[in-house]
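Note that this complex is displayed minus one protein chain, with the remaining chains in position.
Right after this comes chain A.
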Amino acid sequence: MHVENHDHDEPGHDHHHDHGHSDPHEEISITELPGYYDMLETAVRELLVERKLFGADEIRRQIEVLDSRTPALGAKVVARAWVDGEFRKRLLEDGRKGCEELGISFYDDTQLIVLENTPEVHNLIVCTLCSCYPRPVLGLPPDWYKLKPYRARAVYEPRAVLEEFGTHIPDDVEIVVSDSTAMVRYLVLPMRPAGTEGLSEEELAALVTRDAMIGVIPVEYQERAA
């Protein structure tokens, strides 16, 4: 089952209209010649389509799938795990199956391991070799996740790295850093913040951010003054 949330009003999803279109067939309003790599992409794609290795519609559909994947999906998984102990158990046993239970399809053949933060253990995810990331549940990774400083340093000085995100982990809390691979991806299940007992599952999901599911910040909750 595909999750197709075409929420184009979401922040960060505004479209650029200055460099052509994401639809491979619609290239009518260009205002300057495409760059070298842009044309290389078009050339490779069109050649492979001409040779019938795949259809142009498959690229278009995959762009829609990519657009439908946002951290809101991961947040839904986290909130469910917070309110439903049986679900949490199943999720920790098999992350992919747990997500699929909530209707989140995996469009690739990656496995997902969900790592639970506790008062004793804080988890952080990284991909030192490249940019492996739980895309089906979080969408595409931020640039900083793919750049050298995070990839190089997260594995040997996670506490210093976390401080740069404004996150202080006390010395008596163990930090576990998990290095993703092409086949195995991770998602952090953050701790549920105090004071959220009265919140609905939906309200809880709204607190959960992408960065909390990477493990670089905690989930915060400020009780509104009554």
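Throughout what follows, contacts are C-beta pairs under 8 Å (C-beta built on N, C-alpha and C of every residue); 3 or more make two chains touch, one makes a residue touch a chain; residues count from 1.
Assume contacts and distances are computed from a predicted model.
In the listed set "AzlC family ABC transporter permease", "UvrD-helicase domain-containing protein", "Nitrile hydratase subunit beta" or "ABC-2 type transport system ATP-binding protein", the entry agreeing with the UniProt name of the missing subunit chain is "Nitrile hydratase subunit beta".
When the whole complex is considered, the residue among A:Ile59, A:Leu102 or A:Met191 that touches the unshown chain is A:Ile59.
The missing chain lies against chain A, touching residues 12-14, 16, 19-22, 24, 27-35, 37-48, 51, 53-54, 58-60, 62-63, 65-66, 107-108, 126, 128-132, 140, 142-144, 146-156, 161, 164-165, 179, 182-183.
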